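A single protein chain has been removed from this complex, and every other one stays in its place.
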Amino acid sequence: MAAIRTDLAMESFENADSGAVPGVRVSRWENGGVDITEVFIDENEAARLLDKPRGSYLTLETPRLRQRDPDARLAVSGLLAEEIARLLPEDDGRAPAMVVGLGNRFITPDSLGPGVVDRTLATRHLMNEYRSSNLRSVCAVAPGVLGVTGIESMEVVESLAKAVRPRVILCVDSLAARDSRRIGTTIQLTDTGIQPGAGVGNHRRPLTRETVGAPVISVGMPTVVYAATLARDAFGWLSAQDGDPEPHEDALNDMEKTLLSSDIGEMIVTPREIDAIVQDAAGIIAAGINRALQPGLSDAEISAMMD
Amino acid sequence: MAAIRTDLAMESFENADSGAVPGVRVSRWENGGVDITEVFIDENEAARLLDKPRGSYLTLETPRLRQRDPDARLAVSGLLAEEIARLLPEDDGRAPAMVVGLGNRFITPDSLGPGVVDRTLATRHLMNEYRSSNLRSVCAVAPGVLGVTGIESMEVVESLAKAVRPRVILCVDSLAARDSRRIGTTIQLTDTGIQPGAGVGNHRRPLTRETVGAPVISVGMPTVVYAATLARDAFGWLSAQDGDPEPHEDALNDMEKTLLSSDIGEMIVTPREIDAIVQDAAGIIAAGINRALQPGLSDAEISAMMD
Amino acid sequence: MAAIRTDLAMESFENADSGAVPGVRVSRWENGGVDITEVFIDENEAARLLDKPRGSYLTLETPRLRQRDPDARLAVSGLLAEEIARLLPEDDGRAPAMVVGLGNRFITPDSLGPGVVDRTLATRHLMNEYRSSNLRSVCAVAPGVLGVTGIESMEVVESLAKAVRPRVILCVDSLAARDSRRIGTTIQLTDTGIQPGAGVGNHRRPLTRETVGAPVISVGMPTVVYAATLARDAFGWLSAQDGDPEPHEDALNDMEKTLLSSDIGEMIVTPREIDAIVQDAAGIIAAGINRALQPGLSDAEISAMMD
Partner (left out) sequence: MAAIRTDLAMESFENADSGAVPGVRVSRWENGGVDITEVFIDENEAARLLDKPRGSYLTLETPRLRQRDPDARLAVSGLLAEEIARLLPEDDGRAPAMVVGLGNRFITPDSLGPGVVDRTLATRHLMNEYRSSNLRSVCAVAPGVLGVTGIESMEVVESLAKAVRPRVILCVDSLAARDSRRIGTTIQLTDTGIQPGAGVGNHRRPLTRETVGAPVISVGMPTVVYAATLARDAFGWLSAQDGDPEPHEDALNDMEKTLLSSDIGEMIVTPREIDAIVQDAAGIIAAGINRALQPGLSDAEISAMMD
């Protein structure tokens, strides 16, 4: 079932089994109209089965984000701020938090990370001036992508982390989902860092506490479904409608092979209005990050300091 | 079979029958590495069957456009210029040609038309100054889309056509294909105007000689495949691989209904790099249009007059 | 003194005389930290002297806009909404209001108008669906500029006005000021339409009730000072510092001639951060316009309907 590609742990879990996976704990609740799911992957065997590293995966989900409901935006950015704050190590007043926007600014469904960085309040250069204030040190970078710069994003992040010595790294990335209804409606927050192959841009190197020397929190939102996944699911729906509860795994694999050898394997499925969805989401995620990283400032003060 | 959605007449023809359709003539040839297909729909019955208005549909096709091969770009823009020139009515030295870029500038796969307008040499306001020169009168507009302006694109075009009285209208639009390999590789040129339901933006009113009082030439390139089309085709491939040559039409229709009642019906399939593909194509198509509309100017003179 | 170029009536007045001009009434007051100046030009002789058409000119001014103070933004958009509402003719429930964004989207200091149009809630196409609701009919267009389209902006507006028959036209344009401190801090609202030569884009034809058959309200913000104006003022400051209260008019005119025959005449003076200033101002002005044109909707409802 690994051929069903998703960056969301909750979808890996749903996919693996409608019931339970040993070594995985799942909780669901609701807050202010937002559905929250927390998946803990506790054991290595479970991690292997779900093809996700061990750790905690929190998902915030509401279809009202796609309808651009202002209340839903506020609710999600508020919840995100709280949950990020819970994961942050204590602030020692010196080392900055480093926000990293992964992905390619010039490819719309891969541009969520750079979009968030553009809206993050960077303060590290102001800390001398404001030392006695409530301001906390933050820097923010969009390392670009390999094809554009000739330097892998993770290499850039590692170099900067050596110079800046951040207390925590907050990565933002565009994700792939299995279910297209999660595009623009679901935000995933994890404490596991980034693994090779994850994200719309398909990172080749990990970004974890081991590689950068600081805890790595990652925030992402699905912007695409892979066309191969859609085709596979379309077949599943058909089989189910034929009264055939078990999809023919061999037929699926053959189709996969055919699709992957054609152009389709590389195609993405995305809503027509993905440009607006990504811009919206960048605003919501940046609001959550700014609030979590600057607990001493009001939203209005944060907004006034941006330029 | 109408559920297979495509704006390319050559795909409607391929889809309708592997052999021949009465009232349709098809020719194919090759020029400078570009595959050219011309479909003439001569009769009303054939037009109904293919769901395309009567007229001529010329397709220029080469996979090397997606590889950004400079020779392929030059070959395609040169062929496009020649074929547009063949369709143009004679220049009386007064009435302008009007280039219309349909689609929404802020939705990448729908932005081909505005992108071409941005690169079209508009000269109508210079005609007094340059009257004795080789310059021909051209104006260019991107009428936006309904949701953005509150005025239908076709209403804008009709109003401007009344004021400007063009000798010909050249429409540019983003198209939907059936086969994803045609995205960014195929340009269609027709003399039939634009019909309701066509294009990625799904126009609601026709744009034809009847509605605007001037011949309407249209140029388009596929930028998307509809997700429902892909799912349907995936099923077809599977059926064929099962040794089942006839897809189950009822099952297909049921799937279609399921898909259309879900979010998927509105989703598009597109390459990740669609931003670059649309920008490239806008440059190639604008080069062809500028050359066809300004036969007295060299490419260098056209480029120098742009700003 | 006509060589001091400004689109702000309050600056024409300040410039003409430190005291009073016959046929001009001026009031000043303050509201929520915003300085408001209203200039009424009642007589033809005064209009000629100030080089501005007869009518009312209201100016909202606060340096806190440039500091991106959220309270100042709210105060200005609220005051603007009230003042626009006072100028609007009664809504008959049918004819739309038409918002026109003048200027060139691709020249930053001239792009305020298109930026506002992008943020205006267009509803004219929804009126059948929502007929019994509080929604009012609005359409919005950015007619581009002569060099880009080959059609004068005013020709485009006149054609669309014939088709759409608006009850009122609301023009938005980038302005030139005399005093650079007014860039990004001052909004002017008039009931006089647009005259040739006005705006950063230097319109060649008027846009008035006479030319479009509906009252024309215009809203603008300075984004530039002309370099020739700055040079002239620099000389004035120097003369004053030399204890020479009267600038040498002949010397000024000679300088003007020298400057205008050089490249400088066409140069603009603008803050480095003009991109951010124009985007901010577009948001504030659009908020004021949306609220004035949709008195039955809350800000949240307006925001949710945008896409």
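Each chain gets a letter, A, B and C, in the order it is written, and its residues are counted from 1.
The definition used in the following text is that contacts are C-beta pairs under 8 Å (C-beta built on N, C-alpha and C of every residue); 3 or more make two chains touch, one makes a residue touch a chain.
Note that the coordinates shown come from a computational prediction; the quantities given were computed from them, not determined experimentally.
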Shown chains touched by the chain that is not drawn here: A, B, C
Among A:123, A:208, A:223 or A:294, the residue in touch with the chain that has been omitted: A:123
Residue of B:48, B:68 or B:165 touching the missing chain in the full complex: B:68
Touch criterion as defined above, residue of A:21, A:138 or A:194 at the omitted chain: A:138
Touch list for subunit B against the chain that is not drawn: 67-71, 273, 276, 300, 303-304, 306-307
Chain not shown, touching residues in subunit A: 96, 106, 117-118, 122-125, 137-142, 144, 146-152, 155-156, 158-160, 162-164, 307
For subunit C, the residues touching the chain missing from this view: 106-110, 180-181, 200, 224-225, 227, 230-232, 234-235, 237-238, 241-242, 251, 254-255, 258-259, 262-264, 266-276
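Keep this in mind: only the chains that are shown with their structure count from here on.
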Rigid-body rotation angle, subunit C and subunit A, from Cα fit (steps of 5°): 180
Self-contact between copies subunit B and subunit C, residue sets same or different by half: same
Interchain centroid distance [CA atoms averaged], subunit A/subunit B, Å: 36
Distance between the centres, which are taken as Cα means, of subunit C and subunit B, whole angstrom: 39
Per-residue overlap in subunit A, given as positions that touch at least 2 other chains: 273, 276
